[in-house]
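Right, I'll just put the structure down here and ask away after.
Taken from a larger complex, these chains appear in their original positions, while the remainder are omitted.
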Amino acid sequence: MELAVSDLTCARGGVPLLEGVRFTLPAGAALVLRGPNGCGKTTLLRTIAGLQPQLSGTIDCPPDAITYAGHADGLKAVLTVAENLAFWAAIHGTPGIDAALEAMNLTDLAARQAQHLSAGQKRRLGLARLLVTGRPIWLLDEPTVSLDTASVALFGSVARTHLARGGTALMASHIDLGLNEARVLDLTSYRAAPRLPQGFDEAFA
Amino acid sequence: MIALLLRDLRLAFRAGGGFGLGLGFFLVLAVLVPLGVGSDPRTLALIAPGILWIGALLACLLSLDRMFALDHEDGSLDLLATAPIPLEGVVAVKALAHWLTTGLPLVLMAPLLGVLLNLPGAAYGWLIMSLLLGTPALSVIGAFGAALTVGLKRGGLLLSILVLPLYIPTLIYGAEVVIRGAQGLDTTTPLLLLAGITAGSAAILPFAAALALRVNLR
Amino acid sequence: MPDLGAYTVEVSLAYLGSLGLLGGLTLWVWLRGRRVRADLDLIENRSERNRHG
Amino acid sequence: MSNGSLWEYANPVKFMRLSGQVLPWVAGLAAACVVGGLFWGFFLTPDDFRQGSTVKIIFLHVPAALVAINAWVMMLVASLVWLIRRHHVAALAAKAAAPVGAVMTVIGLFTGAVWGQPMWGTWWVWDPRLTAFLILFLFYLGYIALWSAIEDAETAADLTAVLCLVGTVFAVLSRYAAFFWSQGLHQGASLSLQPGTRMDWAYKAPLYVCMAGFTLLFLALLLAGTRTEIRARRSRALMIRERMAA
C-alpha cells in the first residue's frame, strides 16, 4: 500500500499553486503537509484523492485504496451517530461499527443525532468514519481542528494503530496532531512560479 | 447501493426530510386552481387532466432541487465519489429514492385530487396508469438537472428552468393519455411513447448526470 | 414609401421591432467586444511593463 | 504554419488571426445583404392578393426562424467538438452563438405574432410548429442561464455542452410531441404562400437575399462574439499570472 507522487502540479480555479511535488509514502509511514494559509494543501489532497485532475505529474497508488476527509465531515444532521457510521460502513462493505465508535470515544453518543453534537464531537465522528472505510491510505485535511487535548491524543493513538497495520496517512495541519513520529513536508518550496495558466492552448500568447 | 437507497429513504422520512411535502404541494395546487380559475364544473373537467399532470410535475420538480445539493454541502458527495460504487449507480439510486418518496405518493393521491377537479369517471384508470409510467422519467430527468446545478447557491430556480423544458414531452403524452381516456378514445400510442421516454431517460441520463457531477466536484 | 394598405401598423411594427432587435444585438456584441478588448490591452500593457520594468 | 487539418483553426492564435481577416468581409457582406434584401422586400415587392402588404413580413420572419434553428444546430456541433476534442474555441463559439440564436428566436416569434394578428386573428395560437419554436426559445434561455450561473470557465463549458446534447434530444422529442398533440394553422415547410401555389420569384429572390444576409449576420456576430470570449479568457489568464506574481 504505497502512495507515490511525482512531479505533481496542481491548480485551483486555473491557477497553478504547487508544482514538482514529489514524495513516496511507504506502508506504515505518515507525512504531515505544512505551509502557510492558502499555499495549496487542501488542493493537493483533493487532487491526490482524485476529486480534481492534476495539471501534470503522476499519482501512483492502488485503486480504491484512498479515503479522504476534508473540512466537511459528510454527516447527515438528522441521522444519529450510529446511523451515520453504519451508512459509510455499508457503502464500503465493512462489518460493524462498534470498534470505530469505541476507538473515537463515541459510544455514549451513539444514539444522538449529528445535529446535536458539538464541533469537536462532530469532528470525532468524521474521524471514526475513516475507520469504517477499511481503506489503507488516509488523506486528512486538518483532522484535529476543534478537538480538545484528550481527543487529539485519541486521534494520535488511532492513527498509530492504523500505521502499525500497514496503513499510511497524509495529513495537512497547522497544529499538533498527536503524532510526533510523522515526517513533515513543507510545501513552501513547491510554490508554483508565476506563469500563464496551462491548458487553454498554453494561453495562446 | 442498497445502503444508499435506505439512507435516502430514511432521510426523507425523518423530520424535515420532505416526505409528504410534494403531496402537500400537489394538494394545494389542486385547491388553488379552482380558486383562481373559477368553480364552473365544466371548465374544471376540461382542464383537470392537464392540471393534474402539471401539478405532479411541479411537485416532483420542487422536491428534487436538493437531491444532490445537500450531499454536496455536507461533503458526502466528495466521499461518495471516492467510495467503491460507481457514480452512475449513485445517480440511479438517488433518482429511484426520489421517485419512491415523491412520484409514487403522487400517483396514489392523484385520483383524490381528480375528484376535486371534477375529472370524468372514465379517466381515473388512465390517470393512474399514465402517472405510473411517466413519473419515473420525471425523477430521472430531474436527477440530471440537479446534477447540473449542484454546488450553485440558489440553484433551485435555475434547476426549474433547465428541467421544465425537458419535462415537456412527458407532460404532453401523459396528459394526452388522460384526455383521450376521458373521452373513451384509443390511448395506446401516447402510452407507448410515454413508456419509451421513461425507458430511454432511465437508460441514458444517469450517465450524463454522473458526468455532470464529476465536473462539478472538481 | 410603399402603400401598406390596411396593414400599415402590423408591417411597420414588424420591421421596426425586428430592426431594433437586430441593431440592439449587434450593438451589444460590438460594445462588449470593445470593452473586453480595452481591458485586455490594459492588462497586456501592464504585464509587459512589469516584465521589463 | 503547417498545411494541417481543420483543427488547426481551433488553436486560438490561428483563429484570432484568421477571424480577424475574415470578419470585416463577412460583416460587410452581411450588412449589404440584410439592408439590400430588406429594402428590396419592403419597397420593391408587390402586395399579395390575399395577404396584402403583410406578405412583406416574410422577409424578416423566415430568415430569423432559419437562423434561430440552425444556430442551435451549430451549438450542438460545437459542444460535441468541445466534449470530444476539447478545443476551447469550440466551447466559446457555442457560448457566443447562444445570445444571437436567442434574439433570432425572439424576432421569429415577434414577427410571427405580428403577422398572425391579421392572418389568423390572434397573436398566438398553440400550433405545433409555433409551440416547438417557443420551446426552442426556452432551451436557449436555460443554456444562457447555465453559462452565466457558473463561475469556472471550464466547468461551465462542460456542463453547458452536456445540457446542449441532452437538450437537443428533448427538443426534437418535444417537436414530435407537439405535432402529435395538435394540428396546426402554420405554413408547411415548402416555400409556398398558399398550399398548392408556388411562391412567385418576385418574393423568392429577395427572400433568398435576406436568408443569406441573416446567415451572414449570424456568422459575423458569432465570429465577433467568439473573439470577445477568447480575449476575455486571455485577460483572465493574464490577471491570474499577475496575481501569482504578487
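As written, the chain order gives the labels A, B, C and D, with residue 1 at the start of each chain.
As a convention for this text, a contact is a pair of C-beta atoms (placed from the backbone, for glycine too) under 8 Å apart; a residue touches a chain by one contact, two chains touch by 3 or more.
Since the structure is predicted, the reported quantities are computational estimates derived from the model, not experimental observations.
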Total copies per chain kind in the whole complex, with one of each drawn here: A x2, B x2, C x1, D x1
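One rule holds in what follows: only the chains that are shown with their structure count from here on.
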A-B or C-D - the one linked by more C-beta pairs in contact: C-D
Whole-Å gap separating chain C and chain D, where each centre is the average of the chain's CA atoms: 16
Where chain A and chain C are represented by their mean Cα positions, the distance between them in whole Å: 51
Whole-Å gap separating chain A and chain B, where each centre is the average of the chain's CA atoms: 37
Contacts with two or more other chains, residues of chain B listed in rising order: 218
Interface hub residues of chain C, defined as touching at least two other chains: none
Touching residues on chain D, where the partner in the complex is chain B: 135, 138-139, 141-142, 145-146, 149-150, 155, 158-159, 162-163, 165-167, 170-171, 173-174, 176-178, 180-181
Complex interface listing, chain D residues touching chain C: 34, 38, 42-43, 47, 52-54, 56-57, 60-61, 64, 99-100, 103, 106-107, 110-111, 114-115, 117-118, 217, 221, 224-225, 227-228, 231-232, 234-235, 238-239, 241-242, 245
Touching residues (chain side chain B, partner chain D) in the complex: 144, 148-149, 152, 155, 158, 161-162, 164-166, 168-169, 172-173, 176, 189-190, 193, 197, 205, 208, 211-212, 215-216, 218
